[in-house]
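All protein chains but one are shown in place.
Here is chain A:
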Amino acid sequence: MAEKLEPAKVLYCGVCSLPAEYCEFGPDFERCKPWLVENAPDLYPDLLKEANEKAADNVSDKLQSVGISSGGADGAPSSAHTGGTSKKEEVKRLPGGKVKKKERQEVIIEKVVRNKRKCITIVKGLELFGIKLSDASKKLGKKFATGASVVKGPTEKEQIDVQGDIIYDIVEFITDTWPDVPERSIYFIEDGKKVQAA
């Protein structure tokens, strides 16, 4: 038997999960940079130089500003800067560098007449609040004593179908069971128009 192969260790970037050497082709090289400087300085010698220069610049800047103005003025620009970076991080990135639109968190409730006097209430968007749909459907079914199931919606999205017209107190039920869902983000669809529930 041949000698046993040892698994090779590969350094993966902590930010974008690619092997560190491919960060430059990754979705967001800029964000990886600090991590790279810290963990894989020999892979990108230019980067280290850049970082050092920046650090040097910062130090000299600080020295200057301290010399010119008082501490209060110095604090303001730095705090503004940190605010900007945190906002940037909120934007989710899809593969291919496209920026994903942030989905509005809202629950949409719709009544569909199935058979003259029978109808189904469709609840969409609960998953956007981090609610497990299977749990939710069980709870809904229990509360209203009807069938409630998770169904794949028209656009590959999952929704909950509840048998019967339960529009009259589903809003209260939702806000009671999941306090995370604010009442004003629940909408009804009436005659094809979106109407706020509250």
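Basically, contacts are C-beta pairs under 8 Å (C-beta built on N, C-alpha and C of every residue); 3 or more make two chains touch, one makes a residue touch a chain; residues count from 1.
Heads up, the rule we're going with is that contacts and distances are computed from a predicted model.
Student: One chain isn't displayed here; going by UniProt, is it "DNA polymerase delta subunit like", "PUA domain-containing protein", "Polycomb protein VEFS-Box domain-containing protein" or "PNPLA domain-containing protein"?
Tutor: Of "DNA polymerase delta subunit like", "PUA domain-containing protein", "Polycomb protein VEFS-Box domain-containing protein" or "PNPLA domain-containing protein", the absent chain's UniProt record names it "PUA domain-containing protein".
Student: Taking the entire complex into account, which one of A:Y22, A:W35 or A:F173 touches the absent chain?
Tutor: Touches the omitted chain: A:Y22.
Student: When the complex is taken as a whole, what residues of chain A touch the one chain not shown?
Tutor: 1-5, 7-8, 10, 16-19, 21-22, 25-27, 95-96, 156
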